[in-house]
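Data block below; observations after.
Apart from one protein chain that is not included, each protein chain of the complex appears where it belongs.
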């Protein structure tokens, strides 16, 4: 693991996710660039002292050289380090599990994708929400034609944490890396959570927009990057869509919600109630599909406990780790990519997310013009 | 009543609304332009035969001349007749209760507003959804500062009726007046339900956008007018917003939903569950405010039965009739407009709705440009 | 109307219900035993002074003697007057619409049923909640075999109004007729709302228990009658059930909820969300059936506005008035009882309710013994 020293939220989540299905053991880390913190954090995780690194490049080389070296690295650093770290480990022949967004520019994303392809390495990108069984079931339903042709999509990802007084301070905004373009990339909210929303809607709807129109905004005084973004979408098949993402949506916790309207039926998913998915036929009555009761290979593959025993965010996260493990095992065994891991987000999804950021920014700067989205 | 002959949905609703609080008696009508249908419909309503008119101008004059002539006319015709009918009755000194939208052009709307002012007549516009106690409570909460400054609004009004096979036919689209610009006005879905959404958000948020950006769309083949519209909003205080309205939203019944995010708290209202309103403080937990349990003059004024005894659409509609009656009584008695009827939508709201339509159309035609909204 | 003078809640509700579908005009009343209040209340309703009675017997005779006398009387008095008033009007040949419970003893209920039969008069009992379209749809579903054989029922009716400080006072309990056995009958909460719950479950499940076991309780200090009752039920077909009713259920508004579990599927209805009904197949996923979207004669008969336009308590109440009007018209015309009014609760349902009260009381007094329920 690179990043994720003591106190880091997402590092701890990655570790639980890795452990939950018993596919990984955490044995080495460059948990911090600070030597003392790196050692302290590693010791707390029971790492051997010689495997508590402070430099990720040193770690990549040392681990690659060990007989019992790591198979995969989890990257949980600020955005600007994703590409350098991933590059170092891939060059050392080590598989990558990387937090999103992929990086801070499309160019570095494209280079990572090329490197992963060249070295034939697994590069999993933790778009966590696609690990939910009911999200995978939604994708499967759409792909099966169960809702007809997709006509309309709505996705929103709303939080209110940045509206807290502490985060509204100039001090916080000046020092937090999420508001530093050099570390976060060219957008704020759009990169942080907008890319999750963008990935989710494409994942389920099975199609990508050809054009978008966007407005970025910062409600926070003296903020450099956006804390709010609204986007209109146009799809090649004539479908329309809206995407909204905000870290200033008073009263919202982690409100990622998706609706997909097809010609035959519509689907609705709310991340805060992830064990259910709503299916409503045209002109008809809604059905509340529940995990464990619906029949479908995708949902079953991502399910651990029976219906009525709620699974949550950590299980969704663990699913990505489990799928990545299955791919790594297959690669090691010289086998093809296991079909049931097809839902795992990869570096290519990361590149699509970077292109989304580019298009949003271009549209916004042009006064919310319709802007082509590169593929 | 003008319009609303047998079989007309909205005419029957207006009649129940008028009757529910016992403020009105239906005694005369030009229920249809067809003499036979006008008489048959009037007889079914127990109107005296001589008060079953076929011509609305004749009715206005005849009723104005009777000692027991009508006090007010309810206009439930297609849109293009709203202005001529309202004009005829106002010129005869008769108060008007008119279905929305106000008409088919801003110009006729402005003229109606001037006439109502000149003649000192009540002109109620049936933006039904503002008759709900919890909508009025929401408005009162915002006005009181309970949610702080409004930062963000989201309103959507989604239906799926036009996606039914029968309505997707060329035959229906060719013959239905909702798709005929001469009768419906320059937009379709936008006029039909978009204006409801636009009025609702302004009613509750207590502010009007200064600019908007819109995209109209028709999913229906061979349709002249839009069946879908999405709009971004900018407010003078820097607030942002989104409005979406569709008659092609698979699985939606009458899904008018409003969210208003302030600096202190947010509100959420869903027309399909109108006895509740959700209030969530920044960083806190949601409260489900219920009709009959919340304390507030506006909600109490619009409430008939105790908490837990659900009120619905007809009661909301009746509230507008009741408020209009109170104004008519006050005018007749030479009294000022009763303060508690301040929430009644009037011809001025109708003009604002027409200007919204104009701006949406202008933005759309300019490729979704940001367009100033005239006040 | 007998009872329902100014300030009386249920009288006003009956009047709106009567008016809503335009089947009745209120023309006479013994609105109060106090002459001054009777006249004042009648005048407010625009009754002719000579039809504002203070004595219900005088009213029955006078109205029967008038050429334009009333067709039906609405009885909205305290419970102990239901039987005497209904008897007086039935003996004068006038149809009855009576609030529940039927009276204060089974004996008087049986006599009322006999009188109604002998005189061939309509006797509607306002078990309001059976006027909801989705309740009628539930009954129709059960009768059609859609949920299989009923195996289990749960019904509860919980309110918290009596837990308010004002109602917990000795003063209130001493003076309120709901706590006076001479006026309310032998039980309190059981009669007030328990009978609603009992009727509802029988109405939907289409079967009556053969035995019950009950515990009455009063949480209120110095209260004579129960404010809380819990009952277990056994049915002839082996089904089991529970009924709970309380006026001390902190935080509950008017929480009448029903669940019926069959061998194939289960149904759930919540009076506070009356436009929906949940249907869940064995081992499957729940469907949210909505008024206006479900297909069925019973629901359609009781529906006024399209799906998504919520109907409420007053419409359910109005439905009973409308059904009673249809029966009265049929009787007057010498026609058979209209089939579509089969769902109207009558004096026979009232007698069943009185027998329920008897059995509850008998079981409670015997230390919660299983007690046969007479048919």
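Residue numbering begins at 1 within each chain, and the chains themselves are lettered A, B and C in the order written.
Note that a residue touches a chain if its C-beta (ideal position, glycine included) is under 8 Å from a C-beta of that chain, and two chains touch if they have at least 3 such contacts.
The structure presented is a predicted model; accordingly, all values stated were derived computationally and were not measured.
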Contact with the hidden chain (one of C:126, C:246 or C:341): C:246
Hidden-chain contact residue, picked from the options C:232, C:330 or C:362: C:232
Absent-chain contact - pick from C:32, C:126 or C:280: C:280
Hidden partner chain, touching residue among A:253, A:300 or A:348: A:253
Hidden-chain contact residue, picked from the options A:186, A:310 or A:338: A:310
For chain C, residues in touch with the removed chain: 147, 151-152, 154, 160-161, 163-164, 213, 215, 217, 219, 228, 230, 232, 238, 240, 242, 244, 246, 248-252, 261-266, 280-284, 286, 367-370
Residues belonging to chain B that touch the chain removed from view: 283-290, 293-294
Hidden partner chain, residues of chain A it touches: 9, 12-13, 15-16, 19-22, 159, 252-255, 271-275, 290, 292-293, 304-315
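Operating definition for what follows: only the chains that are shown with their structure count from here on.
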Centre-to-centre distance between chain B and chain A (centres being mean Cα positions), rounded to whole Å: 43
Residues of chain A touching at least two other chains: 283-284, 286
